[in-house]
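Encoded as structure tokens, here's the structure I'll be asking about.
A protein chain is absent from this complex, but the other protein chains hold their places.
So, chain A:
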Amino acid sequence: MNLMAAIAVALTALRVNALRSFLAILGVIFGVAAVITTVSLAQGARDAVESRIASLGASTLNITAGSRARGGRQGGAGSGTPFSDADVTALRTELDFIAAASGLVQSNVTAVVDGANWPTQIIGSNAEYMDVRDWTLADGRMFTEAETQRSARVAVIGQTTARELFPGGGAVGASVRVNSQPFEIIGVLGDLGAGAFGQDQNDVLLAPVTTVRSRVTGFSRAGVRDPVQQVWVKIAPGFNMELATIELEDYLRVRRNVPPGGQDNFAIRNFADLIRAFNETQRVLGLLLASAGLITLLVGGIGIMNVMLVSVTERTREIGLRLAVGARRRDIRNQFLIESVVLCSAGGVIGLGAGVAVARGIEAFGPAMGLTGLAVSVDPSVALVAIGAAATVGVLFGFYPAMRASRLDPIEALRHE
């Protein structure tokens, strides 16, 4: 008997018992839907992580002053001697693997224009910061090194800030006041997307570090000239990140007078690693959910086996007749196996649709229910895997009933009431 004829026979048998067929595959539908939903959420989370890592730049390092101990008590992160503009210049000129570097001073401020105000974050940096972060401009220009040197009151603003302060556009060339200091807006940043931990990076006001330090935040520390809160460096292409990190650490230990064997008084962070670690927990959670879906699928398989066994018993005479008119044992086995696989595959297709619908639903309505930060990504290969898994369940759980059917004695089967 050829395969197409066998499938036609299976479809007829399933159609005859349409309601039972549908009930039989409910378990498979739920299982596949659960797997699709969880895998889509996990994939979405992974994509989000990758884009966040990309938003930081895979080759950037963040350096902050470490903790300073006073009388045996640690002062906490940032309590150590801060870095300064001079440190940034030294890093930039003395280490050949650093492609760009900038000190940073930042503060939460309220930006005011005529008729509007907006709480935002002001970041003071040097002219290279755009290169460090691989940021782009949507309009206007970045401030220059010369403007940084002379503490010019110029600013480049993020897209969110621009939208809030200038709903009608025309930000470049306008004036904005921060702490009563007027800044001329000379540029608008391109879309920076979400930050490493989901914050809106577009809500920002970038100005020369010198200006921000002296006129806005007043950041100072006794004994340190031109201090900055943190330093960002970009490692030049072609240099190994880990080796560069080690060299940077050695250089800074010497520059900051750390005795041999002493504790670093600064911290170098690779944000990409941090985010990966942070998301490892999410991945484990996703795996757990996916396994729950797989277990549902297996339970669905047991449902299929049950229904197939009932079907074999009910159709004992039919099996006897088919054997009498010339069906071989394997024809009978294949007939029931195909029925099981067709059932499960149908369940897989319906489950796939349901799973995608649920995933899209979570994406659409999740924020309204307070589920923020959920991303959904339906990968076409997941669909194939899901239907394949369902068909496999059909083979695994259909095999025993099919074997039982094929081993019936034709005489006994024909006499069956």
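Convention: a residue touches a chain if its C-beta (ideal position, glycine included) is under 8 Å from a C-beta of that chain, and two chains touch if they have at least 3 such contacts; residues count from 1.
Basically, contacts and distances are computed from a predicted model.
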{"item": "Name under which UniProt lists the unshown chain, selected from \"ABC transporter ATP-binding protein\", \"Vanillate demethylase subunit B\", \"Sigma-70 family RNA polymerase sigma factor\" or \"Phenylalanine--tRNA ligase beta subunit\"", "value": "\"ABC transporter ATP-binding protein\""}
{"item": "Residue of A:A327, A:V341, A:V382 or A:A402 touching the missing chain in the full complex", "value": "A:A327"}
{"item": "Chain not shown: contacting residue from A:D139, A:D226 or A:E318", "value": "A:E318"}
{"item": "Chain A residues touching the omitted chain (full complex)", "value": "1-2, 5, 9, 12, 16, 317-318, 320-331, 410-411, 414"}
